[in-house]
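Sharing a structure, written as structure tokens. Questions coming.
Note that one protein chain of the assembly has been removed; the remaining protein chains are unaltered in position.
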Amino acid sequence: MSRGWRMAMVATLVVVLVIALTPYLWLIMTSLKSRIDALADQPVWLFTPTFDHYPKVFIDKDYLPLLWNSVVVASTTTLLSLVVGVPAAYVFARHDFAAKEDLFFFFTTRMAPPISVVVPMFLLFSYIGLIDTRTSLILAHSTFNLSLVVWMMRGFFADIPREIDEAAQMDGHSRAGMFLRVLLPLAAPGMAATAVLCFMLSWNEFLYALILVAFEGRTLTVGIPGLVTPHGTLWGQVAAVAVVATVPIIVFTVIVQKHLVRGLTFGAIKG
Amino acid sequence: MTVKESGVAGWLVDRGVAPVFLAPSLILLVVLLVGPFVYMVGISFTDLSYALPNHDGNFVGFDNYRRLMRDDPIFWSSFATTLGFVAATVSIESLAGLGLALLLFHHIKRRRFVLTLLLIPMMLAPVAVGLMWKLMLQGEFGMLTHYLRVVGLLGAQTAPLSTLSLVMPTIVLIDAWEWTPFVTLVLLAGMLSLPREPFEAAIMDGAGPLRIFRDITMPLLRTIIALVLLLRGIDAFKEFDKVFILTGGGPGIATELLSIYTWRINFREWDLGYGAVVAFMVYLVVLILCSVFHKAIYWTEARETRR
Partner (left out) sequence: MIKADSVALRRWRGAAALALGIAMMAPAAPEAGAWTLEEAAAPYRGVTIRTIGESLPPLEALAKMKAKFEARTGIKVVVEMYEHSEAVNKVMLDLNSRRGRYDFILQPHRELGRFVTNGHLVSIDKFMNDPKLRDPSFKPEEVLYQRLWKEISWYAGKPYGFPFTALTMYLWYRADLLNDPKERAGFKAKYGYDMVVPSTWRQYTDLAEWFYRPEKGFYGTAIQGKRHEALWYEWLNFLYSFGGDMMDVKSGSECGPIIVNSPEAVASLEYYKSLIKYSPSDTLNYFWDDAMAVMQQGKVFEVIMWNDSTYAVEDPKVSTVSGRMGFDLIPQGKGGKVGQVEGWTYLIPKYSKNQEAAFLFIQWMMAYDQQLEQHMNGGASARPDVYAAPQVRAIPYSKASMDTNAVAIAKPTIPESPQITDILVRELSEALSGSKTPKQALDRAAVDMHKLLGDCAPMRYPAE
């Protein structure tokens, strides 16, 4: 490749990175700007940062419970999905039976548009009195997280050679024992990656939260539009909430980057 | 391929574990998804409404379905808008994603690091993405509006989210900003997993880069490309969060995607009977499009393996 060509490529990449990262940078900056700086006619790049917005929204406006709800919901749904989904994934990876492919397809709730899923869920939860509880959100999130766990873990289990199974059984383990004591530890890295992805999906989720929880169970994501108040949108505070809502996920992304492709394509591609 | 134990005992043990392991997840899905879904289809035959009195869920037969087919131009316009959105975003994202993947594959050394940075847009909560862009595109103090006006790409008194002709393209571009990294990631992973031999053979035969791309890279990547198109297509159909925050469906009904329209009928008008039909229809549309695509991929894959 000629030098000029090479430089052009790098330059393109730099432009792409700028486009990709500037908006988020602007958001972080807005969360640190005073109201005057944020609403100035000319965009302000150099300014004296103020950390006011964070305590104002999380403490004065009482947004800490929302943060806590997000943490609880995401953790619980991850746990639930793993406990229920990992064994199921194992079955799909190791067993052959007639309805296997169709059943696996059934687990493809990825196709169901959330809005179609949430309408009946809303009616059901209203009927049994679960509306506006964290539980309703945990259950709702578990529907897509379960799907993710099954798809991902099937791939991870399939990666473990069957010889290991046979060896463990020759060592005297029962089937269940082999699963618990031999396979699970081997699949642990995959499980960790899956867990992080489940957590992320739940943390970022908006639609179910918007409809199923109104007060008690509110998570951080639905708290964001709630800051559009009659005293003008408080952009500093809104940005602060958005930053807190996004930073953990970025950290997690870096951790699971290796397994991201598998996770995002729901196990279809190994990456 | 199954680990077979000997005799009847083996059969029992085999069967024994599987149901126990599968049952909890099946139960969960049936209770949370199938059950409510059936219930919703049931509601679609009633007049249930939280808004109007005496609409407690009396049976009305196919009235709601007739209304959807004949009497709801907004649903169909919504459908068209969504299809347009899906087509535009998937095309732009595939092309840009492919280009980026090729760039990273051929010309960049520190791929992992660059990729991590590039992935940030798609990791942000979509609500936050909507908010971020709303801030930047605001008519008076938006950073992006300002610079677009400075370079003359935007009229001094035009705001992208308030202008009929600009609002949909703006939304499409924002979606492309968010999801092109996804396409890049998957295609790059695909490229990295391709076998070396065909490429080496082609180079030895003296084929140029364009020829290699067209005749070797693309065919080998075909399945993965199809999968990415499918995944992005499905997700684009489900789009809600960003658009809800950015425009709420407006101006007028210019950005009223199907998901937003469904939300509006069910949770603003509280017309739950009719809303059930709309929700059901949206699901059917996605299911049909998916199945068609899915079967096409399987069929192509099967054809490839048979070759």
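The chains carry the letters A and B, assigned in the order they are written, with residues numbered from 1 in each.
Convention: a residue touches a chain if its C-beta (ideal position, glycine included) is under 8 Å from a C-beta of that chain, and two chains touch if they have at least 3 such contacts.
Being a predicted model, the structure only gives us computed values, none of them experimental.
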Of A:A188, A:A214 or A:I255, the residue in touch with the unshown chain: A:A214
Residue in contact with the excluded chain [from B:F37, B:F267 or B:Y283]: B:F267
Selected from B:L26, B:V41, B:I108 or B:A254 as touching the chain missing from the view: B:A254
Absent-chain contact - pick from A:T12, A:S34, A:S75 or A:S126: A:S126
Missing-chain contacts mapped onto subunit B: 50-54, 71, 138-140, 145, 156-159, 161-164, 247-254, 267-270
Interface with the unshown chain - residue positions in subunit A: 41, 126, 129, 131-132, 214-215, 226, 228-233
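Criterion: only the chains that are shown with their structure count from here on.
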Whole-Å gap separating subunit A and subunit B, where each centre is the average of the chain's CA atoms: 16
Subunit B-touching residues of subunit A, taken from the complex the two chains share: 1, 6, 9-10, 12-13, 16-17, 19-21, 23-24, 26-27, 30, 38-43, 83-85, 87-88, 90-91, 94-97, 106-107, 109-117, 119-124, 139-140, 142-143, 146, 150, 162, 165-166, 169, 175-176, 179, 200, 203-204, 206-207, 211, 221-222, 224-225, 235, 238-239, 242, 245-246, 249-250, 253-254, 257, 260-261, 264-266, 268-271
Subunit A partner contacts - residues on subunit B that touch it in the complex: 1-3, 13-14, 16-18, 20-22, 24-26, 28-29, 32-33, 35-37, 39-40, 43, 100, 103-104, 106-108, 112, 114-121, 123-128, 131-133, 135-136, 140-141, 143, 146-147, 177, 181-182, 185-186, 189-190, 193, 224, 227-228, 231, 234, 237-238, 240-241, 244-245, 258-259, 262-263, 266-267, 272, 275-276, 279-280, 282-283, 286-287, 290
